[in-house]
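All protein chains but one are shown in place.
Letters A and B mark the chains in the order given here, with residues in each chain numbered from 1 onward.
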Amino acid sequence: MTSPSDAPGGTKTPQVAFRDARTLADPVFEVGGLSVFYGDHEAVRDVNMTIGRQQITAMIGPSGCGKSTVIRCFNRMNDLIPTARVAGKISYHDEDLYGREVDPIEVRRRIGMVFQKPNPFPKSIYDNIAYGPRVSGFKGNLDDLVEETLTHAALWDEVKDKLKTSALSLSGGQQQRLCIARTIAVEPEVILMDEPCSALDPIATAKIEDLMERLSREFTIIVVTHNMQQAARVSHRTAFFTADVDDKGERHGRLVEYDETIRIFEHPADQRTEDYISGRFG
Amino acid sequence: MTSDVIPRAPAAGAPETRRLKGRGTPLRERFFHLSLLASLAVGVIFLVALLAYVVVEGWPRLDSRIWSNFPDIINPANAGAQSAIMGTIWIIGFTALYCLPTGILTAIYLEEYADPLRWYNRAIEINIQNLAAVPSIVYGILGLGIISRGLGFGQTVMTAALTLSLLVLPIVIISSREAIRAVPRSIRDASLALGATQWQTVRRQVLPAAVPGMATGAILALSRAIGEAAPLLLLGGLTFITFNPTGAQSAFTVLPIQIFNWISQSRAEFTALASAAIVVLLVILLAMNSLAIWLRNRYARRW
């Protein structure tokens, strides 16, 4: 496991030189001793990691390793599960995300989320984009904002003639890109993506990956993925999670290794990571 | 299955094909199937017979007198159910006004806000399930003891509407909850992840999607209230009334009670009159039920 201080020297990836500028010296999240419980069951145990600004951080690992649970902690979506309880600390720009005064609504306006299955609202494309700004009291010109956002998400040309038609008429890949566009319309700083391509075909997946690459210049992105190639393709840093099974047969997710993506895939420090990467396990 | 079971390979050729040939459905199976069908047939036959009977019996009296005339004990040929029909309309209007908002708000609370692990929320839930099965005459006792005499509302449209609202409230709540529950979790997640508050999410995403289902439930609840007679017997509904209600403070009668009244009369003319009024009542209810079913199919789930 690396500490934040290892990061600045990430110059071994000349083909993506812009990554150099982004280092863990400018952290967005600092996670310390994070555990998540569902009822009495400890689903994730003692996670420590730092997430840097305007990077794509991938979380990989076998099913049930708790990576989706962890990502839902970053914008307090776990609050919505009555039995869920979070222990340990997540700081967001030095502010405790789970502090007493913190308002989860305010958190989610800064830290957006894209889900596994595309989930557009059963409304028009326009209304899907306008929804976030509307609920947070946007006073400016919505038409401009919708156009700007869709252009930003590289979707404008595909939908500009049917803004008033139902978002459900779009293809799955377009729906998912609409969901990403909808998220950036609120102008968050961070976008969380929970297996955003798992319901899509390879072509749609490639488009989403392109979009992620472009968006990472302005947004901090954390992505959970089942797909190791995807993590290798798009992410700057990768966290590998796995699940320990205790004597009662319960699974407890834990973070095994967290490093620059290239190191995780080429020189993993931990045998379990190596086994997973090389397909011997998981 | 254990591994030491050696599968017996069927002999090749003719014996195998013979073995797979069925011996036809055993008699027992057919009898069972038929008796199940017969149980449903009883319901169908009963329904057809009932409808045919009331239409045939009521046919001679099924004309405009039913809705344009008032009750008349002396001369059945002049009698009609206008005051009862108007009473039903007034009371159902008020009932809708009381029970629909209350029921829908309760459903929203239980589905969207309440922590199901808390004992008091579970108690509310069990309480509603029980209320749905409390005999309607007991609601009549509640109306009589508390609303009419205790609170002093008297034998009025108001008392009747409040009593019926409480009677159908569980139905409104249970059907609204089902409609809300049918809205997928992912829609709520999407809205909340965009920074919407809980109420914004409910108001802008959940409720619009749940409206058709809630409307269906509301119509069914109100049709139950329209057909209900027992509790209103205790609230003065059987009084002989030859005028239409003029407001919440009016005395009242309603269609099912007017029917009950005519059934109790021994003269044959009144039986025909009761049948004719039953046809009117059933037509109203059938229209409402069809509307509910149409709504349900028209706005069947889009996800």
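To be clear about the criterion, a contact is a pair of C-beta atoms (placed from the backbone, for glycine too) under 8 Å apart; a residue touches a chain by one contact, two chains touch by 3 or more.
One rule holds in what follows: contacts and distances are computed from a predicted model.
Chemist: The complex has one chain missing from view, so what does its UniProt entry call it, picking from "Cytochrome b", "Phenylacetate-CoA oxygenase subunit PaaC", "Monovalent cation/H+ antiporter subunit D family protein" or "Phosphate transport system permease protein"?
Modeler: "Phosphate transport system permease protein"
Chemist: Where does the absent chain make contact, in terms of the chains shown?
Modeler: Counting the whole assembly, the omitted chain is in touch with A, B.
Chemist: Based on the whole complex, identify which of B:I73, B:L97, B:V134 or B:V283 touches the chain you can't see.
Modeler: If we include the chain that is not displayed, B:V134 is the one touching it.
Chemist: For the full complex, which residue in A:D40, A:D94 or A:D246 touches the chain that was left out?
Modeler: Checking each option in A:D40, A:D94 or A:D246, the one touching the absent chain turns out to be A:D94.
Chemist: Have a look at B:A96, B:L166, B:A179 or B:I241 and name the one touching the chain we're not showing.
Modeler: B:L166
Chemist: Touching the left-out chain: which of A:D143, A:D201, A:E218 or A:E250?
Modeler: A:E218
Chemist: Would you write out the residues of chain B that touch the absent chain, in ascending order?
Modeler: Listed in rising order, the touching residues are 26, 28-29, 32-33, 35-40, 42-44, 46-47, 49-50, 53-54, 57, 101-103, 105-106, 108-110, 113-114, 123-124, 126-131, 133-142, 144-146, 149-150, 166, 169-170, 173, 197-199, 220, 223-224, 226-230, 233-234, 236, 238, 256-257, 259-260, 263-264, 271, 274-275, 278, 281-282, 285-286, 289, 293.
Chemist: Mind pulling the chain A residues that touch the left-out chain?
Modeler: Touching the missing chain: residues 92-95, 97, 99, 101-103, 105-107, 109-110, 136-138, 148, 151-152, 187, 189, 217-218.
Everything that follows uses one rule, which is that only the chains that are shown with their structure count from here on.
Chemist: Just give me the whole-number Å value for how far the CA centre of chain A lies from that of chain B.
Modeler: From the centre of chain A to the centre of chain B is 47 Å.
Chemist: Applying the document's contact rule, which stretches of chain B touch chain A when the two form their complex?
Modeler: Within the complex, chain B contacts chain A at residues 115-117, 184, 186-197, 200, 204-205, 209, 302-303.
Chemist: Touching residues of chain A toward chain B in the complex: what are they?
Modeler: Residues in contact with chain B: 75, 77, 80, 82-83, 105-106, 108-109, 112-113, 115, 117, 119-122, 131-132, 135-136, 168, 179, 182-183, 186.
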